[in-house]
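Every protein chain except one is present and positioned as in the full complex.
Naming follows writing order (A and B), and every chain is counted from residue 1.
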Amino acid sequence: MDKEALKEKIFAAVRAVKEQGPLVPSITNTVTVNFVANAQLAAGGSAAMVYMPDEGEAMAAVGAAMYINMGTIFPIYRETLPRTARALAANHKPWVLDPVGIGIGALRKEILLDFQDVPPTIVRGNASEVIALANLWGLPTGQDHDGVRGVDSTDTVLAARQAAENLASFIDGAVAVSGETDLVTDGTTTVLSRGGSPLFARVTGSGCSLGGVVAVYAAVTDPFTAALSAVQAYNFAGSRADVRAHGPGSFEKMFLDGLYQASPADVASNPFRILT
Amino acid sequence: MDKEALKEKIFAAVRAVKEQGPLVPSITNTVTVNFVANAQLAAGGSAAMVYMPDEGEAMAAVGAAMYINMGTIFPIYRETLPRTARALAANHKPWVLDPVGIGIGALRKEILLDFQDVPPTIVRGNASEVIALANLWGLPTGQDHDGVRGVDSTDTVLAARQAAENLASFIDGAVAVSGETDLVTDGTTTVLSRGGSPLFARVTGSGCSLGGVVAVYAAVTDPFTAALSAVQAYNFAGSRADVRAHGPGSFEKMFLDGLYQASPADVASNPFRILT
Partner (left out) sequence: MDKEALKEKIFAAVRAVKEQGPLVPSITNTVTVNFVANAQLAAGGSAAMVYMPDEGEAMAAVGAAMYINMGTIFPIYRETLPRTARALAANHKPWVLDPVGIGIGALRKEILLDFQDVPPTIVRGNASEVIALANLWGLPTGQDHDGVRGVDSTDTVLAARQAAENLASFIDGAVAVSGETDLVTDGTTTVLSRGGSPLFARVTGSGCSLGGVVAVYAAVTDPFTAALSAVQAYNFAGSRADVRAHGPGSFEKMFLDGLYQASPADVASNPFRILT
């Protein structure tokens, strides 16, 4: 795939979301659920969040795509998440998994193991989370440790390249690894996207909301383009907010403004390169 | 009721809230709970959110009014919401229902059907939600479909006029229908309030937090004046924020500032008209 073709696909995806306003429901953590919804709305999608098993199934049927984020687990998730994943598979709907918190607690592990049978279309995580998920699913990662510390990553994006590529191939979709530079892969083509801001690390939910926006783009395009479009939109809007922000409080708001304002051309033209 | 009399009632309600700071607890969704609380505080009220059945009952006793929003449902709501509604009835406290998500899932439907026996004082929703609630309760709506798509409305405010008026008569209270223009009715008098901003649709919780502010005014005035005062406050503050905002991020903060700054005269003088 050449770079110009990719840019055209990104342009088309960003425009399609603004035109169609796809409904993209989420089951996501309580910490950043507001930011996820607002980022999805800013990008042009429509949001709806649920917790109950039959509601997850209903959303899998009516949503154009879906987002599942493991940040905070409730007891009911033992039923909700497996049933929702099966409903998504039955309805042939794309969905994004953010395995945040992987390694903490028995239920999260049980659910993540279950997802191996009904895999997501796209995985979004930091380097340590992506390595940990690939290790959990028995895929080669070249890393014998997971590097997860709570919700932080102690691994670099490039250290997760092998894990990300094997994970993308296994799910026959795409993986986005967030870090100083962001890596997106479909297992064959791997891209690095630049931009953003160090302040992303000082605003909770930067990664979660990116996952939600990936799901919005997944409603209108293929998994790899969806992941890359969202990453590009974040790096574009993050770079712009970084210039004017006085700290994480003003940054978050300027970032949302920038995500809302970003044109298809803005997102497509954010700097990225294809790894060889 | 003439317009000048209504304006005086609005003026008095806004002033009373600022002077008295009524405690208005909520059982509300996790997505926008922070915005609900902050909007209630900005208007001059005091907020407290709970989930447990006996806490709902305790809040019904100590609160001056209450807000119940169905956006995200937890399993415990099977007990919490019916018990809280009965405690509100027993304590003769006004309360606002926001039936967001109506049509999704069995538990939400079960609870909304139960509320027909212990009805809210005020209902706040978009056109599709108001039509759907009236249909669920067997009231004439003139609409054979509900138009609900996740949390979005696909109906216009005026299409919900009959549903809103019949619903207001049934509950012997008031109904506020949110849209580009907002409709407020007590079943006899119906008002359209103008203003606001298209950006309300790009900030999650604009409607939820409006419901919370309606409940704050319901603590100090009659249901119709309460609903209209909150709608007027939102349209006033929304119009002001719209002029200066660069997108949904800055809009939300400017809107909260404006809601906090809005004087009784500002809210009363926002444009509205009585339908004949």
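Worth pointing out:
Following the convention adopted for this analysis, a residue touches a chain if its C-beta (ideal position, glycine included) is under 8 Å from a C-beta of that chain, and two chains touch if they have at least 3 such contacts.
Keep in mind that this is a model prediction, so the values were computed, not measured.
Residue B:S46 is the one among B:Q20, B:S46 or B:S239 that touches the chain not shown.
Of the residues in subunit A, those that touch the hidden partner chain are 29-32, 34-35, 71-75, 101, 104-108, 149-152, 201-205, 245-250, 252-253. Even with one chain removed from view, subunit B keeps its contact list with that chain: residues 23, 25, 30, 33-34, 37-38, 41-42, 46-52, 54-55, 58-59, 62-63, 74, 76, 252-261.
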